[in-house]
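Here the complex is missing a single protein chain, while all its other protein chains stay put.
Letters are used for the chains, namely A, B and C, taken in the order the chains are written, and counting of residues starts over at 1 for each.
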Amino acid sequence: MSPAQPPALGVGLVGYSFMGRAHSQAWRSVGAFFDLPRRPAMVAVAGRSGPDVARAAEQLGWAEAVTDVKELLVRDDIHVLDICTPGDSHAELAVAALEAGKHVLCEKPLANTVAEAEAMAAAAERAAARGVRSMVGFNYRRVPAIALARRLVADGRLGRIRHIRAQYLQDWITDPLFPLVWRLQKERAGSGALGDIGAHIIDLAQFVGGSRITGVSAVTETFVKERPLAGSSDGLAPGASSGGTGPVTVDDAALFTARTAAGALASFEATRFAAGRKNALRIELNGSDGSLAFDFESMNDLWFHDHTESARTAGFRRILVTEPDHPYAGAWWPPGHLLGYEHSFTHEIHDFVQAIGDGSDPAPSFADGLQVQRVLAAVEASACDDSRWTPVG
Amino acid sequence: MSPAQPPALGVGLVGYSFMGRAHSQAWRSVGAFFDLPRRPAMVAVAGRSGPDVARAAEQLGWAEAVTDVKELLVRDDIHVLDICTPGDSHAELAVAALEAGKHVLCEKPLANTVAEAEAMAAAAERAAARGVRSMVGFNYRRVPAIALARRLVADGRLGRIRHIRAQYLQDWITDPLFPLVWRLQKERAGSGALGDIGAHIIDLAQFVGGSRITGVSAVTETFVKERPLAGSSDGLAPGASSGGTGPVTVDDAALFTARTAAGALASFEATRFAAGRKNALRIELNGSDGSLAFDFESMNDLWFHDHTESARTAGFRRILVTEPDHPYAGAWWPPGHLLGYEHSFTHEIHDFVQAIGDGSDPAPSFADGLQVQRVLAAVEASACDDSRWTPVG
Amino acid sequence: MSPAQPPALGVGLVGYSFMGRAHSQAWRSVGAFFDLPRRPAMVAVAGRSGPDVARAAEQLGWAEAVTDVKELLVRDDIHVLDICTPGDSHAELAVAALEAGKHVLCEKPLANTVAEAEAMAAAAERAAARGVRSMVGFNYRRVPAIALARRLVADGRLGRIRHIRAQYLQDWITDPLFPLVWRLQKERAGSGALGDIGAHIIDLAQFVGGSRITGVSAVTETFVKERPLAGSSDGLAPGASSGGTGPVTVDDAALFTARTAAGALASFEATRFAAGRKNALRIELNGSDGSLAFDFESMNDLWFHDHTESARTAGFRRILVTEPDHPYAGAWWPPGHLLGYEHSFTHEIHDFVQAIGDGSDPAPSFADGLQVQRVLAAVEASACDDSRWTPVG
Partner (left out) sequence: MSPAQPPALGVGLVGYSFMGRAHSQAWRSVGAFFDLPRRPAMVAVAGRSGPDVARAAEQLGWAEAVTDVKELLVRDDIHVLDICTPGDSHAELAVAALEAGKHVLCEKPLANTVAEAEAMAAAAERAAARGVRSMVGFNYRRVPAIALARRLVADGRLGRIRHIRAQYLQDWITDPLFPLVWRLQKERAGSGALGDIGAHIIDLAQFVGGSRITGVSAVTETFVKERPLAGSSDGLAPGASSGGTGPVTVDDAALFTARTAAGALASFEATRFAAGRKNALRIELNGSDGSLAFDFESMNDLWFHDHTESARTAGFRRILVTEPDHPYAGAWWPPGHLLGYEHSFTHEIHDFVQAIGDGSDPAPSFADGLQVQRVLAAVEASACDDSRWTPVG
């Protein structure tokens, strides 16, 4: 081991389903492509079921498996808690970890309620004063095309932004026989399409556009109100039905209009009923000097229109965001060699580790996550109040 | 002249600007591509300025030019009045023509107010009882891809429709120095983006989806509130400024959510501030069994996803709507030889003349136009009432 | 009729099938959208079958129908002969017309053999000395996106051109039961995909790239060697089979590589067996400073990459070629309102009439058509000689 080797950063993971697998791949890969101020060590993964978590540890590359997450909070060789469980457990875990002096990376949505999110943001602020860092996992900010979009807006290439339209379209529950998994239950998931995927486009619209949402008018709908009971706890694959049915207690779709502090009109749609759209996170921004468009189903492309150019040759150009001077892209492969979904997590973890090393606060912070939570709450309030315009708290 | 020649159908046109030119090209072309029960004769065009209307007649192929539109209503050789003037003149002209026994083709929006539209619909109903036909010019229904979309929905290929998202995006007034043309003045145009282009997507969403909008929640915005005075009456080209500025009295953009009678959630956006989008009339429908997507900027394409197919080979397919068994397309060129904007008018006029010949009522009727007007009114009412959900009258 | 009215330009048409219909629509429409130095008058159409040509005249808007094309050559009220017949009749008709002092617009390919084309080019040169004009109908040059492509190349926006790849893909004879129409018979059509659609991409590659092809290496293939006999003479629709089969005497597909005088490498493919490609005339050019790409199935789009730009924002941009300062487009509709296939003929006829009025020689000339014919001949020679490199004569 060379003398110049950076000090280890011990990581404990809780949750090893979809998000846990994605984070594990990121922790495992980040050091091979990025220079880091701390060397990630995949110390332990926690889960309730002993055999399951042992299998996950081996498969995903964690040195140990534990069945009590609290163990992760007391060990000296663990400096980071990475929270990949459903939203109902975030607040308790994150606050405890921060108080135990662990840096926390917490999946989105930050929490299931504004109150929980407020407690988390307060804990994060207290922790930051002691040099303990926290970050919420809006991973799509780290897709290179989105990061480039943000920089073009920040550089003023769009001028004054007039319109934002954001959609997150999926179709995995269009079949009424798809079972009642945890993501369709309010007590576990908090909300449905709104909190799961709507949270992402709220964060992106504010991040890329550079201005916060100040008010909303919303409608939500649950198209299929009763579904077969699921045997499985997995949010995305149908489990074995246990014979009966149960009520869907979250929204299937949420649509809302919004205004930003900077005066843009925005529209949002999150749905799991858009047949044929698999993971179509789309955002378009129109400004006085240019426009941008993105669709995650072609995630390496950013479409940019420069409205200051001559109309003779102006048009939306497809920027293939794989060039050395594009965000994150230079660390990987030559131009034109595409990146995938999981790379967004690798970049997220890179930025998190970098902030820990730098002693700076990473973004998006828990305060940012709280603000998204407030937008979600305003959407739900407006939808319950005849779509009336509802300021963001 | 062969004995089998169908009887003439004399046409009088009022208005010879953008819409008048498009209608003229359609009247001039329709007989060369379609068999018709009546032979259109381009008898006369009416306009206020003698020299201008004479020049238009010669250029556009009308046999005569008149300066008093009333003349068209009393001539026996004129059977059809084609109204291509701004919305503030529609009601008076259409009602007078129908009462004079002339079939009427009236550009959209049907009128500037619900009250005017009601009077027109009533006049149309009375006229229909006497065999006099009327139709409102929602030309986009006759784009072959849209007509095919309607048929696929009617055939049940989409199953139960869950989502409609419709946008009409233009960018011709993003420049704050663009002058105050008539389309930006409420007394002439009725409303702004909402009535001009929003009316089209309202009609299309209802036509393609096959279900009426029952309620809306809306926001509107005028981004640029004062503009240079224009010398010209033309709605699309900047005229010579007369030195001062005046207030923009219509919306620059309108966004709204809606529900249809059949239970779909819908979103609408009409704007003239979407930099880089020139005439992006877009509509997407998601149903339980399939989805459709269309963008007028690629108007020969219809994208169709068949959700009943195996996921292994399913995906949005690009139907190039130029095949002999596509609506209207067989009358023109071999497959793959594209049609343009103006063809929608030729098809519209074909259907109108066919209905006259058949003695049937063409669609969209004035009653359909009135219903769109009611949606527009509900949008304006909601926008003025804190976006509160507003039933369509 | 106003005193300023330009003098009439009497036109006689021969052939009223696919090309004849397209030319008729162009003659009928051109004056409504363009200012012209001569006023086209659709005097007469000629055809062999009296009843058929009479019906065509009425439908397509020609004042008279004649059964002897020679009649068109002796009438004083006819100044232009527009030749829309199959290639085997071009030479005789064109030479006779030019000698009779008629301007000639002749469909492509100019002729079925180099010898015929040489005679035509010589006749055209003699006629030009007497002020009689001639032009060959490579209509795709007049698609606005192609005309813009040419101008961008001429302006140096691509720098030194390294690569040209051109394809013309159709699929209308993939079915082996498609009958033996005239386009599949060497004595009528001269060659198959090569002369019919290959001629277009040869012309376009030279026109847009600005440099002539100097040599080729080719392969050709006839996949289906025997087909049902056709009752019809129409080249694109299957006629009633008369019971037997006959040999296909032309190529189904032709592929060749080429070099241009300016040092570019080029590849060409013309086929009628590309299932799903209806009229995919595609061309891409790569130069030291930029690239262009076009596909006729999206004919209003030109894709342009500016290689001198920063890689951070560079990419192929979609220019929607409907702006006032794009070639031809300003004469039609506002931006974003698309044009179709037939408009290329309207533009072609505009340029032809303009040249007649100006007293200048229109392009592409018969000499240009002869040069394309020489490339076609070199392709056939190479394909018969083991693909050996063959200079263009």
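The criterion applied here is as follows: a residue touches a chain if its C-beta (ideal position, glycine included) is under 8 Å from a C-beta of that chain, and two chains touch if they have at least 3 such contacts.
None of the values given here were measured: they were computed from a predicted structure.
Chemist: What shown chains come into contact with the chain that's not displayed?
Modeler: The chain that is not shown touches these displayed chains: A, B, C.
Chemist: Which one, C:Thr85, C:Gln167 or C:Ser365, makes contact with the chain that was left out?
Modeler: Among C:Thr85, C:Gln167 or C:Ser365, only C:Gln167 touches the chain that is not shown.
Chemist: Taking the entire complex into account, which one of A:Lys70, A:Arg126, A:Lys225 or A:His337 touches the absent chain?
Modeler: Among A:Lys70, A:Arg126, A:Lys225 or A:His337, only A:His337 touches the chain that is not shown.
Chemist: Who touches the missing chain here, B:Arg75, B:Lys186 or B:Arg318?
Modeler: B:Arg318
Chemist: Since one chain has been left out of the picture, which residues of chain C touch it in the full complex?
Modeler: The missing chain touches chain C at positions 162-163, 165, 167, 169, 171, 174, 217-219, 221, 223, 253, 255-257, 259, 263, 265, 267, 269, 271, 273-277, 286-291, 305, 307, 314-316, 386-389.
Chemist: Which chain B residues would touch the chain omitted from the figure, given the whole complex?
Modeler: 148, 152, 157, 304-306, 310-320, 323-326, 335
Chemist: Footprint of the hidden chain on chain A, which residues?
Modeler: 1-2, 5, 18, 21-22, 24-25, 28-29, 31-32, 54-55, 58-61, 170, 172, 236, 277-280, 296-301, 320, 322, 332-343
FYI, only the chains that are shown with their structure count from here on.
Chemist: Specify, for the interface formed by the sequence copies chain B and chain C, whether it is same or different in terms of residue numbers shared by both sides, with half as the dividing line.
Modeler: The interface of chain B with chain C is built from mostly shared positions.
Chemist: So the centre of each chain is just the mean of its C-alpha atoms; given that, what is the distance between chain A and chain B in Å?
Modeler: 42
Chemist: Could you work out how far the Cα centre of chain A sits from that of chain C, in whole Å?
Modeler: Inter-chain centre distance comes to 54 Å.
Chemist: Let me have the rounded angstrom distance from the C-alpha centre of chain B over to the C-alpha centre of chain C, please.
Modeler: 35
Chemist: Give the residues of chain C that touch two or more other chains, as numbers and ranges in rising order.
Modeler: Touching at least two other chains: 320, 335.
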